[in-house]
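Each remark here refers to the structure printed beneath this line.
In this view, the complex is presented without one of its protein chains, the others remaining in place.
Right, chain A next:
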Amino acid sequence: MRRHVTAYGFLSLALVVFAVFSWYPIVRGVVLSFQQVNFVSDPEWVGWENFQRLFDDPLFAVAWRNTAWFTVLALVIGFGVPFLTAVVLNELRHAKGYFRLLVYLPVMLPPVVTALLWKWFYDPGPGLFNSVLRELGLPTSQWLDSGNTALISIVLLTTWANMGSATLIYLAALQTIPGELYEAAELDGAGIARKVWHVTIPQTKFVILMLLLLQVVATMQVFTEPFIMTGGGPEDSTVTVLLLLYRYAFVYNDFGTASALSLILFAVLGVFSFLYLKVTRRADA
């Protein structure tokens, strides 16, 4: 019985923390989505008006389209690059630790520092990338200053900044693959590509799937980089859902509409979180 009391004690503390810092804010956020507030007089119930305002805002569709496109690009580039890097790192025989550190280093930089650093890299005038391209006699790009290239430029930056963690997880998964499987494949005459396709990918598929889902959830919440680097421009090409949400809350001071948008995002991300849970349960089973 005493053991149970201790257990319930720990449990109740955790429940209180969750209730105060997670569940209560979520419930209040839902309530706020149906209210207009000025923090002086009592909140006014406005039904679905906040949601209607969102749907009437042409930027709402633009923000979702940009976010979806960003997520797709981030998955294509942000999945492939770390996975291949992990495969290469796994094959290294020398200086393994050094290269792992090198790959992980950008993760240790604060996102704001990374964004400001890359802002200079992307400067279409004296920036690093265009200077190198000019030296090589190649055509330069407008990078962040063009509606056609701004989003992909941010994807490249976020891939560089975040690939370290994903690479290490893939690497850990790769190292759990029994060596005999590769030996057997080699005996069957498999080359590198076939070994990756028939051994590496099937053996790491749960990790890949879980990371993909986590990446979807994370990349759909991209905010810091567009906020610092482009402010959503040029021509709204980098306005993301969270950036729009920020504008409603902290530029227009319309917390009701901001909460409504937050709720919609919450629901969309909830679907992916649910899928993630399903996958992890299957992996555990």
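What we mean here is this: contacts are C-beta pairs under 8 Å (C-beta built on N, C-alpha and C of every residue); 3 or more make two chains touch, one makes a residue touch a chain; residues count from 1.
In the analysis below, contacts and distances are computed from a predicted model.
Of the candidates "Cytochrome b", "Methionine biosynthesis protein MetW", "Sugar ABC transporter substrate-binding protein" or "2-oxoisovalerate dehydrogenase", the chain left out of this view carries the UniProt protein name "Sugar ABC transporter substrate-binding protein".
Even with one chain removed from view, chain A keeps its contact list with that chain: residues 21-22, 24-26, 28-29, 32, 37-41, 43, 56-58, 123-125, 142, 144-147, 217, 221, 223, 230-231, 233-236, 242, 245-247, 249-253, 255, 258-259, 262-263, 265-266, 269-270, 273.
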